[in-house]
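A single protein chain has been omitted from the complex, and every remaining protein chain is retained in its original position.
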């Protein structure tokens, strides 16, 4: 039902939200969670904007371009922070966030052209 | 990354959010949108709780049982309202909302048992 | 508890969300809702980003600057659309959205300087 244009980006946002929330929960269970405090905060930030972006795409928001640019910015920051940590769940975030940032930027450029 | 338990329900919520937001946008473009005013409102309500439920599952919320029961209640109401309308996008909502309500109730019963 | 810096902007976002959601509900009850279809959509967009911005400020999001810039952009668009309509609830949106856009821009400039 969602225009094909968005489907790939919705999937990328869902994977990123998933990875971030998984890492958030896992980090809060770690013995050494003190070193993960920034990562925990960014995981939540990233999951929240991904969730917002997903719904914006499904309702074909007229502001999808700007929303996805914001999502890409936060995904980049989350990937950067998680790359400071060797935990498997942090490493999984890096890939998911980077792919999501890339997908968001691709769409926001296409939307720009059509606007 | 999401526990397999939730994956099916996340998919059902995503499909329901998608169908509701698609119907919302399509309804607002209809010539006879006056007959769809209740449907438009319920589509938004349903999309919003589905979005909330999806994120709650990905972060393994301790309140997933109650959140999914609420989601099922709103999905049921949205399916009922949309069944008053013959528009294709309304009909598509009925199936998506009913499947979502069912998936949410299955999980909330399982969660109950484990709690 | 929220840093004083944000309190005024949180209030402005809450007023804007309130006015937009009130106009959304009232529009869907109007006899001539067909002329209000764009306004209905923008009211929802604006309420959703205001809600997101409020929570971002209360959790002192590191991305408050970018989030508030997006909020200001959507508030401006919502005010512009509502200024096409003479309904009292549309007129009430204009003021609330413009004040909110202004408050968001003030904060995002201050945040910029500190960053």
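Each chain carries a letter (A, B and C) given by its place in the written order, and its residues are counted from 1.
Convention: a residue touches a chain if its C-beta (ideal position, glycine included) is under 8 Å from a C-beta of that chain, and two chains touch if they have at least 3 such contacts.
Since the model is a prediction, treat every value here as computed from it, not as a measurement.
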Sort through B:67, B:96 or B:111 and give me the one touching the missing partner chain.
B:67
Sole contact to the chain not displayed, among C:18, C:83 or C:106:
C:18
Just the residue numbers, please: which parts of chain C touch the chain that's not shown?
1-2, 10, 14, 17-19, 21-22, 24-25, 47-48, 51, 54-55, 58-60, 92
Contacts of chain B with the missing chain: which residues?
41-42, 44-45, 48-49, 52, 55-56, 59, 61-63, 66-67, 70, 73-74, 77
Need a quick check: the contact residues on chain A for the chain that isn't drawn.
25, 28-29, 31, 33-34, 37, 40-41, 44
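As a working rule, only the chains that are shown with their structure count from here on.
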If you connect every pair of chains that touch, what shape comes out? Choose line, ring, star, complete or other.
complete
Based only on mean CA positions, could you tell me how far chain A sits from chain B in angstrom?
23
Roughly how many whole angstrom separate the Cα centroids of chain B and chain C?
26
Using the touch definition from the top, which residues of chain B touch two or more other chains?
25
